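Below is a structure I'd like to ask you about.
Note that this complex is displayed minus one protein chain, with the remaining chains in position.
For clarity, chains are labelled A and B in written order, and residue numbers in each chain start from 1.
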Amino acid sequence: MIDVLIIGAGITGSALARELSKYEMTVTVLDKEMDVGNGATMANSAIIHSGHDPKEGTLKAKLNVRGNALYDVLEKELNIPLLKTGAFLVAHNDEEKATLRTLRARAKTNGAVMEEISLEEAFKAEPNLSRDIQEVVSLPTTKVTFPWEVALALMENAVVNGVTFERGQEVIAIHPNGGTFTVETTTDAFDAKYVINAAGVFADTIAGMVETHVPYTIKPRKGEYFVIDRREKGYMNHVIYPIPSKAGKGVLVTPQVHGETLIGPTSLTIEDKTGNNTTAGGLNWIKNEAKKIAQNIPYHKTIRTFAGIRPSIEQYDFYIQESTEVPNFYHLGGIDSPGLTSAPAIAEMARDWVLSKEAFALKTHFTATREKITPFRSMSDDEKRAAFQADARYGKLICKCERVTEADVVNAIHRPIPADSVKAVKKRTRAGAGICQGGYCQHNVINIIARELSIPKTEVNYYNKHTNILVRETKEARHDV
Amino acid sequence: MMYDIIIIGGGAAGLSAAKEAYDPALKILVIEREARLGGILRQCIHNGFGIHKFNLELTGPEYAEKTAEAIEDLDIDVLLKTTVTDIIKFKTFDLTVMNETDGEFHVEAKSVIIASGCYEKTRSQILLPGDRPAGILTAGSAQRYLNLDGYMVGKKVFILGSGDIGLIMARRMTLEGAEVLGVAELMPYSNGLTRNIAQCLDDYDIPLYLSHTITDIIGKERLEKIVIQEVDPHFTPIEGTEKTFEVDTLLLSVGLVPDIQMFESLKFAISPITKGAIVDQHLQTSVEGLFACGNALHVHDLVDWVSEESERAGQYAKAYVTGTLHAHEAKDVIPGDHVRYVLPQKLDFSGQDESTRFSLRSTIKADKGTFKIMQGDTLIMHKKMRHIAPAEMEHLIVPKDKWVSDEPVTISLEVS
Partner (left out) sequence: MATREMICIVCPVGCHLSVDEKTLEVTGNRCPRGEKYGKKELTNPTRMLTSTVKTNAKIQRRISIKTSDEIPKGKIFAIMDVLNDIEAKVPVKAGDVLLKNVLDTGVDIIATTSLEH
């Protein structure tokens, strides 16, 4: 019997797993994907918001501000990337300036740090701000992280501390057994005392397996982005927010941890929970909106576009509470913005639910830290020499665009959450994330995975099961095609 | 170790440059990232190479071997399995390189020739809509997996782009047992050699959809379907012309780009049209002592011209290090009507050569046309040509005594 079963290994599930791993309890996390954070966690603005925006008194407001502070702790403990960019919130007409006044008051009530800045200072700090802007406020606690890396760091730390992460486990039924649950997947069944639903865009589907009246419906809301080449780093140094509207925060300019700049997102409710394709219409809309806040946007240096699906619900706020129908089943629903920021705070909240049911003791031996993973390209000359002395594979460059060595890839393959697909290696090492998008390095990555895991190259997947890139050897009989 | 000339890339361009740069008094180094010399030719196992250069029809590997043989007995250093990761210039060039034997180290040179080839445009650069499943690769990747590693990347294939790589792979995949359902081409004409349409598509009954583009990609994990649509003269998809194909593989043959991002810290001027360096008639970039040739300078359609151009680059680099190449102010060479680009983009009229060789591409297809070289209003030279196409690079040789001034030059194409 597992104490706590978490469904979903996105940023929320991973943060919760790590938090619970501090206690003497058995925790298992299930995800239908073959890696951590393949849903909304992988496709968002990566911003740790200050908390100026969510309505006063809501969970979003409270958890946003608390989460913002917790990211500084996570940076120290788990060595997650955290770029302290700060942000400018900009208004460019009277109506927007009025909204800005509301937001100033809101920030104060929420406990979010907001400071005044003159237009002159703002233009000096950011020469590429649109000159149509009439008023600016500063949000110095705004930061940018790499969300997927955070989820991975959290889940790795959780696993090191005893949590079981089961990949490729799609939940198809949940059977309540008078106080406990049997959670059935396509291949296995898990018995658990407490089940916590952190299934993102599929949270309502999961909830529907236990409840007759699910208290929310996921309305998938697509957000498309442009990714500008990291060689344009410095185009904008702060996160730039327009004045928000009902549709959301609007189109932002967001510098990223690895040097890229995001322009976007759109905000369009769609039918398909997995419809993460970008559209000509969406991308054009971004260009129009972005003009309001920035000038000279280097679209010609776009290296790719992507779309994320927000697990939005009709309610304004997160739906975070125990089920009113089924005791011991908990909802972490509707985790759209500021979900990334709030995740560590949501984890604290959920932890307290479990502790209020059973007095699990704190572990005496909890490994709170995770050592920094320094990729070869970020090492100093001395570090490079030492690394090469220890492992000659640090001398073999397998990805020229992102400067990834064979040793970086091998290390990623053998970590607590193994990288055993081309995409998993790309997420961890950035091999294949550069300008040629794997044209040079993909065959190297396939070779290394096959060798390290002792599997045939035809079994190396692109990301999930049945996505092998190499289908068969050439000199087999052709008739079986 | 201070070299006279370092050549980055051991493919057709690098080897040709090395051959002509060689002099027993000079220290020359070729740096190649693969375990063998030859570059992209190693995976181009089809024939058709060398018709102009050797008067033979060779396969890619044979052409590469012939080119490599020319430097075999010369005292030229070669570093294999070694990658250049950075270059800076003080008075001389300092290259950061790395390999498995020595880790990261530095080599220096008085002159550098960039012969690093090109990379293929991907889905991201052409903003293809739709899902992002497995099964979408560039044609060159599929070629590499097939011809060097021995693996097929799919069973039912569609190809986007009718340039030669796309056409060659249509045939290659079919020969190895895949079903190729078609090739789509955005333009109203193919970019590849007409003979390749015949021997790669017609021979195997593979349909070619001209003026078509991909408007949807469907597949959650693995590719399942693609949808193509006809486009109007403004490349807007025409409603009602959708055609759906059930395929598990989409190969992209949508363009090549000079692979020079590693060297951008040198800040040499780059042409927004060719995406390669801006050079003068000596193939020297805006950074003194830095030369470029081959696909790393501009994308070629025939390797024969890569060799020709790179041999000249080698000669000029040698002249530079021996002090016989003098740089003076260069004037612009401007592409005029119906000309997409001209190389070199700069011309130094006090240059020593007897003639200047221009390489250029048209913007249009024409059965007959006349290339006109002008300085201001003066016609310097003209050349009548037939079968002009953007996919086929043209060359014009202008003797030195033809120039009437040191005014900028314009080269345009007049269609008959």
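Methods note: a contact is a pair of C-beta atoms (placed from the backbone, for glycine too) under 8 Å apart; a residue touches a chain by one contact, two chains touch by 3 or more.
Everything quoted here is computed from the prediction, not taken from an experiment.
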Chains in view touching the one left out: A, B
Residue of B:Glu108, B:Asp149, B:Asp216 or B:Asp353 touching the missing chain in the full complex: B:Asp149
Absent-chain contact - pick from B:His106, B:Arg195 or B:His382: B:Arg195
Residue numbers in chain A that touch the chain omitted from display: 474-478
Contact set of chain B toward the excluded chain (per top definition): 35-36, 42, 45-48, 51, 57, 59-62, 65, 146-150, 175-176, 193-195, 197-199, 202-203, 387
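Simple rule for what comes next: only the chains that are shown with their structure count from here on.
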Complex interface listing, chain A residues touching chain B: 231, 274, 276-280, 283, 302-305, 381, 384-385, 388-389, 392-397, 400-401, 403, 405, 435-440, 442-443, 457-458, 461-475, 478-479, 481
Complex interface listing, chain B residues touching chain A: 33, 81, 83, 85, 98-104, 119-120, 122-125, 127, 129-135, 137-138, 140-141, 144-146, 149-155, 176-179, 217, 220-222, 248, 259, 261-262, 264
